[in-house]
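Yeah, one chain of the complex is gone here, protein chain that is, but the others are all in their spots.
Per-chain numbering from 1; labels A, B and C assigned in written order.
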Amino acid sequence: MDLTTHPFAHPAADGDKFHEECGVFGIFGSSDAAAHTVLGLHALQHRGQEAAGIVTHDAGQFYSHRSLGHVGDNFNSEAVISRLPGDVALGHNRYATTGDTVLRNVQPLFAELQTGGFAIGHNGNLTNAGTLRSELVKRGCIFQSTMDTEVIIHLIATSSYHDLIDRIIDALKSVVGAYSLVAMTEDRLIGVRDPMGVRPLLLGQLDGAPILVSESCALDIIGAELVREVAPGEVIICSHQGIESLMPFPPAKSRPCIFEYVYFSRPDSISQGRSIYSVRKAIGAALAKESTVPADVVIPVPDSGTPAAIGYAEEAGVPFELGIIRNHYVGRTFIEPSQNIRNFGVKLKHNANRAEIEGRRVVLVDDSIVRGTTSKKIVQMVRDAGATEVHMRIASPPTANPCYYGVDTPSREELMAANMDVATMARQIGVDSLAFISINGLYQAVGGVDRDGEQPQYCDACFTDEYPVSLVDLAQGRSPAQLSLLAEHG
Amino acid sequence: MDLTTHPFAHPAADGDKFHEECGVFGIFGSSDAAAHTVLGLHALQHRGQEAAGIVTHDAGQFYSHRSLGHVGDNFNSEAVISRLPGDVALGHNRYATTGDTVLRNVQPLFAELQTGGFAIGHNGNLTNAGTLRSELVKRGCIFQSTMDTEVIIHLIATSSYHDLIDRIIDALKSVVGAYSLVAMTEDRLIGVRDPMGVRPLLLGQLDGAPILVSESCALDIIGAELVREVAPGEVIICSHQGIESLMPFPPAKSRPCIFEYVYFSRPDSISQGRSIYSVRKAIGAALAKESTVPADVVIPVPDSGTPAAIGYAEEAGVPFELGIIRNHYVGRTFIEPSQNIRNFGVKLKHNANRAEIEGRRVVLVDDSIVRGTTSKKIVQMVRDAGATEVHMRIASPPTANPCYYGVDTPSREELMAANMDVATMARQIGVDSLAFISINGLYQAVGGVDRDGEQPQYCDACFTDEYPVSLVDLAQGRSPAQLSLLAEHG
Amino acid sequence: MDLTTHPFAHPAADGDKFHEECGVFGIFGSSDAAAHTVLGLHALQHRGQEAAGIVTHDAGQFYSHRSLGHVGDNFNSEAVISRLPGDVALGHNRYATTGDTVLRNVQPLFAELQTGGFAIGHNGNLTNAGTLRSELVKRGCIFQSTMDTEVIIHLIATSSYHDLIDRIIDALKSVVGAYSLVAMTEDRLIGVRDPMGVRPLLLGQLDGAPILVSESCALDIIGAELVREVAPGEVIICSHQGIESLMPFPPAKSRPCIFEYVYFSRPDSISQGRSIYSVRKAIGAALAKESTVPADVVIPVPDSGTPAAIGYAEEAGVPFELGIIRNHYVGRTFIEPSQNIRNFGVKLKHNANRAEIEGRRVVLVDDSIVRGTTSKKIVQMVRDAGATEVHMRIASPPTANPCYYGVDTPSREELMAANMDVATMARQIGVDSLAFISINGLYQAVGGVDRDGEQPQYCDACFTDEYPVSLVDLAQGRSPAQLSLLAEHG
Partner (left out) sequence: MDLTTHPFAHPAADGDKFHEECGVFGIFGSSDAAAHTVLGLHALQHRGQEAAGIVTHDAGQFYSHRSLGHVGDNFNSEAVISRLPGDVALGHNRYATTGDTVLRNVQPLFAELQTGGFAIGHNGNLTNAGTLRSELVKRGCIFQSTMDTEVIIHLIATSSYHDLIDRIIDALKSVVGAYSLVAMTEDRLIGVRDPMGVRPLLLGQLDGAPILVSESCALDIIGAELVREVAPGEVIICSHQGIESLMPFPPAKSRPCIFEYVYFSRPDSISQGRSIYSVRKAIGAALAKESTVPADVVIPVPDSGTPAAIGYAEEAGVPFELGIIRNHYVGRTFIEPSQNIRNFGVKLKHNANRAEIEGRRVVLVDDSIVRGTTSKKIVQMVRDAGATEVHMRIASPPTANPCYYGVDTPSREELMAANMDVATMARQIGVDSLAFISINGLYQAVGGVDRDGEQPQYCDACFTDEYPVSLVDLAQGRSPAQLSLLAEHG
């Protein structure tokens, strides 16, 4: 993630949602490495839409193509693929929150180390990146980007160890944070997951070629199979000698991000052996049990609320209907006519399906409430379409705390749940009732057991304010705004 | 529509679907005419994605902006809106099937007639355009585009009548075909629907400003209200004197396109007082009654099969699940890796949600089968995901005949249903059973009564081979390929 | 030329010069017709820099590529050339004065007539275009551009003659103006020069393939040879049967534009058997005789004043020096620093070569003075560089009258020589003395004889106010601003 925007500044999260910030895909020993990586990144597009990059290696030379925008708009020509030869490839999708989406901030990063060429892509966030960066600059390191990933590269470059893997481990021992890294050299593909395994990383394979990937849906698109999850704290090294696994860090209780189940991952992905879709349906069913209400119709806020709404409707025995229709053609901006249009922003993407709403008691199901601004407009749109009652059910507990582990979240001041209780939220949003899934309801739906208060099974800091990885820069009041002295254009 | 591609040549309908070819939006007397038109076209984007154009009028001067691509990518800046001043605006979305998508073929067309400036946009197809064009060229008319819309303009320009409305009526009396026209002059907005009303056209209003539009969802986005449908054969004239309605053509039995209910229209649109969504659910329910089969799960082919699948599941009492997950990020092309990926094309957009499929008997619901190529791949993907049985249910009768009324369809040779019976289709697609809704089942779901064999209530030529509007050019063997002597680039 | 900008409105002539508005190049029966045409247009780039277009024909199909900008930036790829197959080609460079440089206004124009495909390019201006256009619109013709060339096409299309050549002659008999046309059909290349031959048109040939071209330098670049000039009033038809010449118009005294010698043509072109360069040197020598002045150095205003300056220096026996250095890298606009830079605009292109100026009496030689604004700045720059005296000598008589024959000139109000005498001009420009070549001096240098006051040998209306071709639209007060009802973007 980007040091200029985290952990303090979150200007404008698009669509009133938390945003996963990265997807990675690496493959080793495939004759079509670049084409497979393009497809994998396409399947991971939901994890980062602003930019994408791919690095490959062939015969002593590395090749790179990076661009702003979607994978399908920029990596779709024979010309681009032919400029990415070789049987090792590393790709990265990036979500960026601010205007400084410039090419130098597009991953994978590449550096020519004494050990040779080295590329790295990263999903997560280092919580001591500012501290480390400051020390490295003192030692004469020159930073070219504002990404914390570059801190890792400089730590590797200046490590006193000789062997590259030793250097990587040495570097990561200085690092605090949540990270799933994939790196490549001339003859190796290397994956590392932080000791608590906050961000996901999986191992797959296609015809014997190992693949490291953020989500299993990126294996499906190329017909690859899921082998296993990379373990928290594991270093996995793919080479022509096979796959080697190291566990160099002190053992820690694993704490994977529970919000991947709620919203980030695609519903067709598999995590810890369970389909995300079925977990979401289970959350919906649990919601129906925890907070049932008499109603005529269950309507999802599309598309993220749909699986939970199906689960809710089944459990509650109330018909499920597409009461809100989504326009899949999205424009970046539209000029609003001068006589303001009621619920303008929401109408660009959603329209009420009046025939299913008018005269009915509606249960609206969504995955989460962030700022609450969109929810309010959607509720108003549903009321305008003639609903007699609107009850909102949310498939996650209230998100009252920002994430510092590689997720773009608004600041605490902007998080609705950080500033008011549920009853006040309900009034603000304009619903007849509002209910969130309980934290134990969520844990049960995801893992079948209650939350272990001593040693929680997941990172759930956004709900509980319990941050498993220490927030070093934040504790020191280090502002990332100081880090970039250059505003670059063109 | 475009004379170079119809009615004989249909190179490659994207996504194995019929394609509606146009959407129109006109507004008269609104201080934000251009901004409203942009939003209306955005809501109608599904009716034509290749190009869009808007013409406005202000103080004796007309203004035009046309561009290839989506409305949201090209009409989204203050700069563009400010170059479209005035309180009358006419917009058009266009679907084009071939490479000759050049700007001169983007509507609305504009001409300076003796009566002043005149712009026109068109949804439909003239079946005698080739014949008329040939006659007009003989009289010295010079054509600049390959669109049949231009035939209408030349007929108006060379009409011997004095008054513009008289000229329009005079021109349209020469024309055979299906058309919904919206035209504008300095001081009028004019709508015309062909005598059988094959293509849709509705009248709405916003704060007193009349709106002519292809679908009601484009009224919703700006908060306008639906007044009524324009009647088949009606000429409607909006001016500062109010709204005038003429019925200059001989009366004819109305025959609106029934496929608008099946696929073209957005589910949140209203047609003849019924919501498209509820009609589709009713078709699904009727399918369940007509062709029930023991099953564990009902799965839609997203997104067009979803409403019918919900209706089917409710009626059949079988759980509805999102068994196929759609990737909403779409790239134009991707390079397939050299070792071919099973069901490559389909996987770019769809992935099986294995957890909901494995070990189950699946009913797959789709809206139609065109070439059958996509259906076959989806069925295979569902089988690969572990379905024990796959039964396909189609929410329309077999589409065995091309449309010549402004819809992009493959040629008869490519239409699967034109070349084999249902049992053969089932084998080809690889399903355990295949059933289509009956024609009466469809009519009942749409209008509550059976098809009137003497005077069918809808145009259903694609199912029945009964073409209500005569196919003049086709009968004369006139090939549209002759019409364009110029291949233009840049 | 463009009806929206002539003959009344001349917003901003770039560089304070008259501007030739078009160059044409047509070739028949060459296996590389498009590539030859591209090179020919490149050699004619000085006659029109805003846009270029080429039409070719091959096997019953016409091909077109048009673009804004320079030939060398847009017609330089294999891809473009390969989309222009065939052995007949017609190309056109265009100078446009206003913002409406949109693609529909780029020539050649193409139309599908009853006689088949027809393309036309035009250098000149019809002085009754507005009158004709108004009549044609009344008859139902629809105009797509604002160019007078389109008037000719409609006259041809609606002519009652059967044969194409007859139609062309019939059309041109209605037309008043200065024009050199080149047209092409499937099997012919046709050139026409107006009865007075105001604008140039030459016939060349390359390996038996006839070429019609505005200037001989476009023959040199492809190694073709100059055959002869097309005669005033001649229609020349190149086909597989050879070259046919018709003289269908009443005989008239020829009046070629004398300003081609002064400024428009390239110095390496040949006109009426004389090199433009040597004519310009002769004008300079005549100037030295007519208006000699004691001086230390003769300095041209680069580059257009250079040949005359060399002639002046030789005749006067004063050293010729490059006292003003031109920066050949040209930017469209630059932002001037807030503390204004003395002679800002001129300095972007020119810099004084102080070493050749300081302490010297300078004779500055330029081809013409239009508004005088640039001259004033150059004189100031030369004075700032230390000249003790500055004498300006102009290689044309005072340009006191606008051109209506296809040249972009400022309005009379903006022409310095239309508003003051030479002494006042000298004071305004800031020179110690100012002299223009006399009209007879110019005629002698160009043709060796004095001007024939009864029947002048050239069109010299810009100097003499004697317009040889009648100004029909102007006489009727017809304003071209009325002609375009559409402002188009994108």
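The rule is short, and it goes like this: a residue touches a chain if its C-beta (ideal position, glycine included) is under 8 Å from a C-beta of that chain, and two chains touch if they have at least 3 such contacts.
The structure displayed is predicted, hence computed values, not measured ones.
Although one chain is omitted from the display, it touches the following shown chains in the full assembly: A, C. Although one chain is not drawn, the whole complex shows that of A:H19, A:R66, A:H92 or A:H122 it is A:R66 that touches it. Residue-wise, the contact with the chain that is not shown comes from C:D32, picked out of C:D32, C:D170 or C:E389. Residues 30-32, 35-36, 38-39, 42-43, 45-46, 49, 70-73, 75-78, 81, 207, 217, 220-223, 266-268, 270, 274-275, 277-278, 303, 306-307, 310, 314, 319-322, 325, 327-339, 341-342, 347-348, 351-356 are the ones on chain C that touch the missing chain.
Even with one chain removed from view, chain A keeps its contact list with that chain: residues 55, 60-67, 74, 80, 83, 103-104, 110-114, 116-117, 137-144, 153-154, 157-159, 484-490.
Going forward, only the chains that are shown with their structure count from here on.
In terms of which chains touch, the assembly is arranged as an unbranched chain of neighbours.
Farthest chain from chain C, judged by C-alpha centroids: A.
Chain centres here are Cα averages; for chain A and chain C they lie 62 Å apart.
Separating the centre of chain A from that of chain B, both taken as means of CA atoms, is a distance of 37 Å. In chain B, no residue touches at least two other chains.
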